[in-house]
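With one protein chain withheld, the remaining protein chains of the complex are depicted in position.
Let's turn to chain A:
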Amino acid sequence: MSKRKENLLGIAMVMPSFISLLILVIWPVMISIKESFMNGEGQFSFENYIYVFTEPMMLNNIKHTVVVTLISCIIVLFISYFIAIYLRFTSSKIANFIRKTYFIPMFVPGIIAIYGFINTYRDNGWIARLIGQENLPVLMYDIKGVVMMNMWFNIPFTTMLLVSALSAIPDSVIESAKDVGATKLKIFWKFIFPLSYKTMLVATTFLFMGIVGSFTAPFLVDSNAPQMLGVSMQQHFSVYHEFGQASSIAVIMFIMSAGIGYLYIHSMMKEEK
């Protein structure tokens, strides 16, 4: 196949998918960005951004979003890494059981997981009934509830990515390191971690984007104030009918995600060289 022909064929094959993306995602994103720079009279202005960055309630919401996202990401990464390492180096019955079941939450519809969570952890829920209400800390309608919900949704996916990365590390590498007397900790830092940190970055990217932009979990499980930006944006749109303000909140969330998206793309490109 000639080079020219390959170029044309490649672009032609990408087009159906890319044009869908253009219409369903890129165009609406442009509309949002444009709206975020318009005031009520349809003129160009920074009004919406000034509102978001000066209104104390909005500043609290931004802070809350960053805190929830960072805490959730760190906990999810830590636990997923732990489970992945455990699954990679253990072949007991229990490990097999976890291997077969850990990804089930990825396939449970989100709204149902949240519903089950609320019924289990609310102050008169199942756990309160089992251990007594006074022994159960406040979990629902609180930051702890959102973080737990994020853990439930994201640990399986992150574990899956890490399991795949760790299974690519050959046993022989680890065996030979053991033979020359390397300690477990040393093997981890010298071999396992460097070979899997790239996947950690991939996992972090999707984790971060998913949690920053989340709506359903914080809407149903979080406190009323401060809110996560996803909830706040929805309210500005459907309760206050402030399309411009809602758009500027969306753009700010997008910029947060774009930062980590840039790191992801950068690392993918670098590897090729």
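Here are a few things to note about the model shown:
By definition in this document, a residue touches a chain if its C-beta (ideal position, glycine included) is under 8 Å from a C-beta of that chain, and two chains touch if they have at least 3 such contacts; residues count from 1.
What we mean here is this: contacts and distances are computed from a predicted model.
Remark: of the listed names "DNA-binding transcriptional regulator YhcF (GntR family)", "Anti-anti-sigma factor", "Peroxidase-related enzyme" or "Polyamine ABC transporter permease", the one matching the undisplayed chain in UniProt is "Polyamine ABC transporter permease".
Only one of A:I26, A:L70 or A:A225 touches the chain withheld from this view, namely A:I26.
One of A:A165, A:I192 or A:A217 touches the chain omitted from the figure, and that residue is A:A165.
For the chain left out of this panel, the touching residue among A:I11, A:M57 or A:A225 is A:I11. Of the candidate positions A:M38, A:V67, A:I98 or A:V173, contact with the hidden chain is made by A:I98.
In the full complex, chain A makes contact with the omitted chain through residues 6-11, 13-18, 20-21, 24-29, 31-32, 35, 83, 86, 90, 92, 94-95, 97-98, 101-105, 107-113, 115-117, 119-121, 124-130, 132-133, 151-152, 156, 160-161, 163-165, 167, 198-199, 202, 206, 209-210, 212-213, 215-216, 229-230, 233-234, 237, 243, 246-247, 249-251, 253-254, 257-258, 261, 264-265, 268-269, 271-272.
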